[in-house]
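I have a structure here, written as structure tokens, and I will follow up with some questions on it.
Every protein chain of the complex appears in place save one, which is left out.
And then chain A:
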Amino acid sequence: MALADMQDHAAVTAGSRELLVFALGREEYGIDILKVQEIRGYDAVTRIAGAPDFIKGVVNLRGHIVPIVDLRLKFALGDVEYNAFTVVIILNIFERTVGVVVDGVSDVIQLADDAIRPAPELGATVDTTYILGLGTLAERMVIVVDIEKLMGCDEMALIDASVAA
């Protein structure tokens, strides 16, 4: 709670937000850096039976059993391989810890609020509810994602609710 307040505060005063930029295929995504706990390599995971395929399983993160989601699979970005360069971003959302597999982390950027444009209507092909906007930084385009909304949605099946049975 306090963290969220601080964050809002920082965003308001600076008029900009700090984003961690990671790559999924050839697209670049930005997420609020304050949600990021750490970045680590990809370790062997323990598969959970019956979970959707983009939930790779769970790992032991210093005694916590943490689920790992592969966003590449979630966004159906084709060829997915796991090697020494595969990166897992450990996120802290809803007082839970979740790991997200991405193709790579490029950098941390400051993005002024006015540099973020609303996402254009993409029709039914893309679900834009969790996209906050499109940011431009020099030549690059960064898709700014509300990571909490994304991870919290029913589709992700990370959190109990509809899946009680």
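Structural remarks
Going forward, contacts are C-beta pairs under 8 Å (C-beta built on N, C-alpha and C of every residue); 3 or more make two chains touch, one makes a residue touch a chain; residues count from 1.
As a convention for this text, contacts and distances are computed from a predicted model.
Of "Proteasome subunit beta", "Chemotaxis protein CheA", "2-hydroxyglutaryl-CoA dehydratase" or "Phosphate transport system permease protein", only "Chemotaxis protein CheA" is the UniProt protein name of the chain excluded from the display.
The chain that is not drawn here is touched, among residues A:Val58, A:Val87 or A:Val105, by A:Val58. Residue-wise, the contact with the chain that is not shown comes from A:Val66, picked out of A:Val21, A:Val66 or A:Val145.
Which of A:Ile48, A:Ala112 or A:Met141 touches the hidden chain is settled by the complete complex: it is A:Ile48. If you put the missing chain back, the residues of chain A touching it would be 44-51, 57-60, 62-67, 96-98, 157-160, 163-165.
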